[in-house]
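Single-structure report; data block below.
Yeah, one chain of the complex is gone here, protein chain that is, but the others are all in their spots.
Naming follows writing order (A, B and C), and every chain is counted from residue 1.
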Amino acid sequence: MTARNPRWTGVIPPVVTPLTADGEIDRPSLERVVGHLLDGGVSGLFALGSSGETAYLTPGRQDEVVEVITSACAGQVPVLVGAIETTTDRAIERARAAEGLGADAVVATAPFYTRTHPTEIDRHFRDIAAALDLPVLAYDVPVCVHSKLDPELLLPLAADGVLAGVKDSSGDDGSFRRLAIGARELPEFSVLTGHELVVDAMMLAGADGSVPGLGNVDPHGYVRLHEAAVRDDWAAARAEQDRLVALFDIVRAARPGTASATAAGLGAFKTALMLRGIIGTNAMSAPMRRLDAAETAEIAACLDRAGLSRV
Amino acid sequence: MTARNPRWTGVIPPVVTPLTADGEIDRPSLERVVGHLLDGGVSGLFALGSSGETAYLTPGRQDEVVEVITSACAGQVPVLVGAIETTTDRAIERARAAEGLGADAVVATAPFYTRTHPTEIDRHFRDIAAALDLPVLAYDVPVCVHSKLDPELLLPLAADGVLAGVKDSSGDDGSFRRLAIGARELPEFSVLTGHELVVDAMMLAGADGSVPGLGNVDPHGYVRLHEAAVRDDWAAARAEQDRLVALFDIVRAARPGTASATAAGLGAFKTALMLRGIIGTNAMSAPMRRLDAAETAEIAACLDRAGLSRV
Amino acid sequence: MTARNPRWTGVIPPVVTPLTADGEIDRPSLERVVGHLLDGGVSGLFALGSSGETAYLTPGRQDEVVEVITSACAGQVPVLVGAIETTTDRAIERARAAEGLGADAVVATAPFYTRTHPTEIDRHFRDIAAALDLPVLAYDVPVCVHSKLDPELLLPLAADGVLAGVKDSSGDDGSFRRLAIGARELPEFSVLTGHELVVDAMMLAGADGSVPGLGNVDPHGYVRLHEAAVRDDWAAARAEQDRLVALFDIVRAARPGTASATAAGLGAFKTALMLRGIIGTNAMSAPMRRLDAAETAEIAACLDRAGLSRV
Partner (left out) sequence: MTARNPRWTGVIPPVVTPLTADGEIDRPSLERVVGHLLDGGVSGLFALGSSGETAYLTPGRQDEVVEVITSACAGQVPVLVGAIETTTDRAIERARAAEGLGADAVVATAPFYTRTHPTEIDRHFRDIAAALDLPVLAYDVPVCVHSKLDPELLLPLAADGVLAGVKDSSGDDGSFRRLAIGARELPEFSVLTGHELVVDAMMLAGADGSVPGLGNVDPHGYVRLHEAAVRDDWAAARAEQDRLVALFDIVRAARPGTASATAAGLGAFKTALMLRGIIGTNAMSAPMRRLDAAETAEIAACLDRAGLSRV
């Protein structure tokens, strides 16, 4: 086994996209989010991920988000940009736009909307990588794209230099374990978990880092968790994770039966960031609704219990 | 019960998008497809549906498809255009482009990729309709978007004038029956089935028309089926449908385990059109593969059995 | 094509299982249900189907149900009995019990709880048939067993004399159409639909008969529908079906979010039979709850609108 030296490690949060009340990108708020995350010690930023409402943003607004984040970040950490589109040519078009705006890497899912097949997913990633100069990471998110990226598919793509890493939001930790074990022979391939409730466990299982949506709200906590795991202080990692699991209760603030899981979850992240004074409003992209005053009060209570400052 | 007078009736095929070997829109072939469909007696054209590989086309190519179809159609029948995007603002952006290119109506699905909720789907259609001057039809396609549009959601949208019709590709014929019964009180609301193997049955159940992908290959057959149903000649409708079910076996020509259902199905439609002399190649969008010679020979045999001419 | 002469045709309702308030089989009520169905003109009875709460009954109670039904039926029509168990040996054990109690045929699903595979499903039906003297029908009910019986699986089993018929509750009418077409070469193989909202459409598509749960409530209606279809009076068939679709609204009487679809649906059938004076109570098997007074009142209103007598 070669010593591992993956390019992407640490905490790389999928950056939320603050909006103004009329649905435009709230640039000053987004700049403050970037500052907040950098202050937390993150080692990268993932723009235009699911938590960034990328599926809700027109290409023009997507470009604006990348522009603001790369400017605000100013090279302090790498910026990964999602090119999350239904199929190959569409993903390439968005990836090239990101490339032109200063992205350091591109993140792509399997095809979606259409039905797909492992041979097609394989070609999808190969075509995307061939069309770009940037490294490409795969984003395994079956809850969104309704297919799973198995280690048998990913590891050959890594070995061939097509993929530089993977963000695993599949929730399938057995598969993740097999991926992490396979990655030991691929020293530069990054294995990142998006399973934000068990980052300690996935670090134990071999993750190089994490991409936690909740990391928007408490980047310092996830960075402490990561550092504890890296120094094999598993008691500290577990304690930090337990605290973050409790904080994650903010996603249950939305009244049952009144919003999608996406609106409840991302709405909670935005509401928490608003309460923490980082962003201006908790406005959500259409057709999602924003969380209301009662729901916001519940989130405030969660923040207090987690020991997070509010304004 | 008011007499029904729905705007959209008859056969409205989801037009396939012929490609050149290097992946560009094959304009002359697309023009011939339009001519072939009009010759078959269709009452409308649905551009940029799932069968049109819309999920594989960049916005620029989508616009090109609409331009070619509206030009070639030249107002002989209405052109419906899919604005099939993950969420509201993105769908509106594409819908406005279609509007500018001469579309007569816009067809939109529920949000996808993201998780959604009935209250959000309701707002999605209302926002889309409010942003356009064109009529909007809903496209119920759970196999692609992973949520179902229930009659309880659709009928109020129809009653409020938000929706002008629905294309039902859900395969849930019980739900379709309930929708068709509800539509009796909504005289201008069109209830169209995309369930191409049971169009006769769905016409009996109350459909105003059909949107059959297989109608690309044999528009004359589907038009005869529709006309037989309209004149209550159910034996003729059934016989025509039975013949078309046999023809549908072309979608099983792809060797098992080597392609997605989409590649197998749309690939078969294109291969059949190539064999019939309508389009130049059976090239498919990346990352799908095109059907090969052995598979093409199977499709040729199906065409022969169905009594369809080949070149 | 040989003339079809399938053994099982007409309306064969899946008989509900009335219970006493303390959860025992209510034998007098069950006898009255049998009388009610025979009075309606049904051509067979399906005991221990999903609508018969078979999954809720211990083997002892299952035997009691078969005994009561075969006694009350007294050979007037054939009695089909479900042997719905997780796997082969368990199904055979229950099928043999049914055989001993006078069943005329046995109905079995694919294996469930366990994961399965087409080769295993094939062997499952072959082993069951080999172990019995009775004819075996397949019950295609993916909503319960989570696998689908495709025509490619069923037709060879029919051709080999393993299966005497199929009850299709898959809701996949395209598959059903292909099955019905394939059955034309199998003159004695019965193709029955359980899709109670589109029986007219499925008769047009080639069904030999139907197995409608709602047929417990209104057997006369389903028999009229069947007879209209058989004599090619599709307008009458459609009108009868439309009335029955409206009657089916009884399954929406249960307050949303308070009961499973099974409890709501079967509870509605039982409540309607109680209101019609056929059975004593609307008691349900544990852990389902019975419908309450307000829900019962809604069902009564549906019965009135459908023109069904109440006591």
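The rule is simple: a contact is a pair of C-beta atoms (placed from the backbone, for glycine too) under 8 Å apart; a residue touches a chain by one contact, two chains touch by 3 or more.
Nothing here was measured: the structure is a model prediction, and the numbers come from that model.
**Q** Touch partners of the unshown chain, restricted to the chains that are shown, please.
**A** Over the full assembly, the chain not pictured touches A, C.
**Q** So which of A:24, A:185 or A:242 would be touching the chain we can't see?
**A** A:242
**Q** Considering the whole complex, which of C:7, C:27 or C:90 touches the chain not shown?
**A** That would be C:90, which touches the missing chain.
**Q** For the chain that got dropped from the picture, name the residues of chain A it touches.
**A** 171-174, 177-178, 181, 195-198, 200-202, 204-205, 232, 234-235, 237-238, 241-242, 245-246
**Q** For chain C, which residues touch the unseen chain?
**A** 23, 50, 55-59, 61, 84, 86-90, 93, 111-117, 119-124, 127, 143-146, 258-263, 285-289
The criterion applied here is as follows: only the chains that are shown with their structure count from here on.
**Q** Please state the rotation angle, between 0 and 180 degrees and to the nearest 5, that superposes the Cα atoms of chain A on chain B.
**A** 180
**Q** I'd like the Å distance between the centres of chain A and chain B, where a centre is the mean of that chain's Cα atoms.
**A** From the centre of chain A to the centre of chain B is 35 Å.
**Q** How big is the gap, in whole Å, between where the Cα atoms of chain A centre and where those of chain C centre?
**A** So the centroids are 49 Å from each other.
**Q** Quick check: what residues of chain B touch more than one other chain, meaning two or more?
**A** none
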